[in-house]
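Excluded from the complex is one protein chain; the other protein chains are retained at their positions.
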């Protein structure tokens, strides 16, 4: 057994996290910053953080992930990181010529109390930031929240910095897609185009973290939200903040700064969440949902009705980020599946509240937990107590899946051992199809493998 | 073992086909006819043929497949099927109100020598075909060619019947997509739209055999090539006949009838075949390949370069239809994979010629065969003699895959035990991504399952 | 709902000739006064039908499930291809090396030259190759449409090859697709040849006391496995099952059984009849679909043998099994009670499965067979009055005589004695006598009629086959395949009943049909046009 020390008996832990279902803020800030065109993320702290974040994002995307670091040593930790950051600005702009540097802090710089905004101001004052270049900054101490919080904080910083308040209103909306994959951002953009609704999306990592192979390393790939678009987002008529955990803060900043009304909606995963999103887009824009989208929807519903027998009643264990888990749980329930064990390391009361709403009675009978010690060790223990037919989560789920011989669908962050997540969306109706394809494949592969020979099916 | 009687030793067979890698003509004619909007296929023969074809198409698509049959009994077989067909026309048009009835023959009606064209003429003469309605017809004896030939014959009939010769030329091209999935037709149409090249595609089963769930059974789903479009195809400036086996005959008919020049090209599976197709589209239309397509291409090449270590040198066994196998083999070779065993039940010298061209030296060292007795029994024997890392083919491959414990990717016709083929294309660059996703998934799933615990990988 | 209205809705589009014919195949049932229904007549050309052909009935249904015969389809490739394992007849070979050809498809793959010059040589070569490769006990040849037309004599070829091999039984079937009006003709042909070439080849007899055959059980979804277990539990030996999980050796020995139990009357009654004439083995109709019927059928066997120990063992088993089914019914019935079903399938299933629905508290609104004869509807009592038409006449009726040495007068005496006591033999009451008054009976339902029926009645579940499945489901009604069980099952016996309860409860209560309508299809979505601040004001009507 790969996880041979995990006992079936669940005991409360108050201090030890084992096999976390989250990581720390800065990587989220880095990911968000990569969704701005020409932006170079910068990690203000020890160089190890930056190295870890770049490595993990790289393994997830199999793409170059460029980011600077203030490379603290003990001296900087004692005397403050101002000098390191000033030096960094100088070097970053000289060597890599970014349009924007997006600084995020780390536990180190936060613990010693570096004031990045003041240091940045100093850099501007001292002329260290070239004209026309931008520095944005998010406070992302690793000991608060999770990687999702870090993403949210950087999004909020973008929303605070770029949008310009106008006295006119543009016939366009803002889409804050939340922490989803480049493929998902691409898919949401496609849906918006299909709806004929003009929009600004940020962050937008499509075209950045799924950059084509060209024989040339484009240091700033052509994707990402552009600065002019970001500026214009202040004149949009509405903001869709998708995913309360990752997008609400940015939506609120936009409202505060530019009076753009917003609504927090679920990331459009599954039928119902996508329905609600498109209904709202239609409502806000006056553009009807076109037949082409209606047909897409009909196709995925068709798969569900056709394949219902293989989905019905299947118990599922889920782990990952709240903005994904919430609509995913709703989707599974809509198909009569049974999400029985759910953990997310990301803290926040809303998660349990919303899950209770979605799950109804299943919430009481199921195991749902988020925040501290809502980890994969606990999830595994739950599974040992009530086995499931399917596990959905990031790559780390493969250990449990193998030990317990449970079909496994990779979804979430990070996925280190398969391709697909950056190219095939899980959002929208197309994404629902992908999820179905994956789930049915995993379940049926096991059936095919384990069926006695006389029960081996040709037709399914 | 599921196939416990298959010996390793290969002996020549001259009469017995075991586990065929093909089926008979009429099902192909039925499939092609479903790609015309408002068309009801009709099987002129025993009702069993129609039942078998409808069942197999239904199991493949999980969709209603409507078709009539002349329901021969012994009497009809002795005295000829004219009366049955005349009665059929009357009933089909009265009850199901199709715009077109597409008749195909069977071994039965062919053996007794029914002249469908004469019977149809009689029906017209007797006023049995309502005004404005069409009857087209293809000769598809089951003892000639294969299901692919049947498809080709019905396509040729469409091309003979509908297109109208004009003295002017339209700025549009014809696409004969060959026997591919609705998803593939949809994808090729998307590529054409992206190229801004107007086109007529036929047959086009998208929107027919992937019809949305609407709560209503639309007897003639809204997809399919329309009669006006088919008529206008005679004025197109060029015809792309994709897949020599399935589309050349129709291309030639269009040329003969309407002087539309054509080129037989490979079905755009994999990088090179898609490149050639788009280059030719660009050449013919004067429309450049847009950046968006270039980026798609770059993304799939990126996956290939990233994942090369898992693909390189992997031995593959393939079976299926020649128009698919040819570009698929080229694609695998381009990625340094080794297609070592290839069979197709469909006869035709071109297959071996083209494979030889594509495979070069690998043709001599590999096992390639098509036509009579090029069946899955032989393929399995070859595999027993030289094991492979992957099998690609239709659902029937699962028996070999399980017996020999070889990763298996479903591709071809029929796929009876998984979803996806009708929704996710294998053509174009998007299709190449899908193929990669599936192949890597299959290979890596086995690695994950069989690795000793100490070699179990987190990152791949 | 009156039949008149339905007739109107369901058939009004038909041309007059079609209407006249189809009208005779549809009627409102009255079990008290079973009327004549049109059945086993030609399908109307151009009508979209559920039916398949004679070849399918012969090769696919009856012989398909037997694992140790190399079944060679003589014809173009399609027929062999389509009958390659596309139904789910399960089989469990004795051990890992024993013969099992179920996963294989053998065909002569006839080409046009064979059509022109004849295919006998090809067939002989194919049989020789099969023999050389596999050395099977038996090779069967199935004729497809062109074979009959070009005049290949498959029986002569079979005789020749059989003589040549010496250790391999070779026999052929003239089951060309165009023979008869449906699969039913194929069943008859299969029955004949199995009887001629196999049954009676092995006279050995085990010493167990209660030896029966189960006829017309094809092990769809593992049904036969359940019944095998059930019989074993009761101490009854199953000599042969025709033909679920079967071996040709079982068939050869089948005539030594004491009783034939018939499940699917339509497909196999010929074998039972012939066995009775030749060997004196009585037959009685059973039904192992549904808990009640299973219990009843088991008791019938007990009653036949009149053995107190057997009878008490059977009662023990029934009591034990009924615990499971009662518990399951209690669990699932609240979800199914009062719901409705329609069944249009097969030659016995449309009848048998009504019992299972009844156990779920579900009403069968309409039912009909795909390839049955009048006796399957009206009961065997109408047999003498059935007119033999040209199509039926084409099917050989074997002339069977009493086997002077092997005929069991003892069994016939037992039968006579039991009949005195009221036990039924050689009879089948038919579906209509058991269906509710007012329910609809339609033979060989057309696709068109089916759609109308669903539209009007809106049943909670529809039972048919794969060709009907997705059309019905597109209408938002779940369809349960009763040919293949949708790759579920088993549904026979008590364990099967539990599975079926659960499955139907799932199907009639799933939420997924609720996903069909998009919210914008019922609500007017557009309200604002990029109007700021109005986002909270929804315009839902």
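In order of appearance the chains are A, B and C, and numbering begins at 1 in each one.
Note that a residue touches a chain if its C-beta (ideal position, glycine included) is under 8 Å from a C-beta of that chain, and two chains touch if they have at least 3 such contacts.
Remember, it's a predicted structure, so these values are computed and weren't measured experimentally.
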Who does the absent chain touch among those shown? A, B
Which of these touches the unseen chain: B:306, B:404 or B:445? B:306
Omitted-chain contact residue, chosen from A:161, A:262, A:399 or A:424: A:399
Give the residue, chosen from A:72, A:137, A:220 or A:277, that touches the chain omitted from the document. A:72
Residues on subunit A facing the left-out chain by the touch rule are 1-5, 7, 11, 13-20, 22-27, 42, 45-49, 51-56, 58-59, 62-77, 84-85, 87-92, 94-96, 106-108, 111-112, 141-144, 146-147, 211, 213-218, 345, 372-373, 377, 396, 399, 416
Where subunit B meets the left-out chain, the residues are 169-173, 237-238, 259-263, 271-272, 275-276, 278-279, 282-289, 294, 297-298, 301-302, 304-306, 308-309, 312-313, 333-336, 454-455, 457-460
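Just so we're on the same page, only the chains that are shown with their structure count from here on.
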For the pairs B-C and A-C, output the one whose chains share more C-beta pairs in contact. B-C
Going by CA means, which chain is nearest the middle of everything shown? B
Counting only Cα atoms for the centres, state how far subunit B is from subunit C in Å. 33
Between subunit A and subunit C, the Cα-mean centres are separated in Å by 53
Please list all residues of subunit C that touch 2 or more other chains. 86, 470, 473-474, 513, 516
Can you list every residue of subunit A that touches 2 or more other chains, as numbers and ranges? 294, 297-298, 301-302, 304-306, 457-460
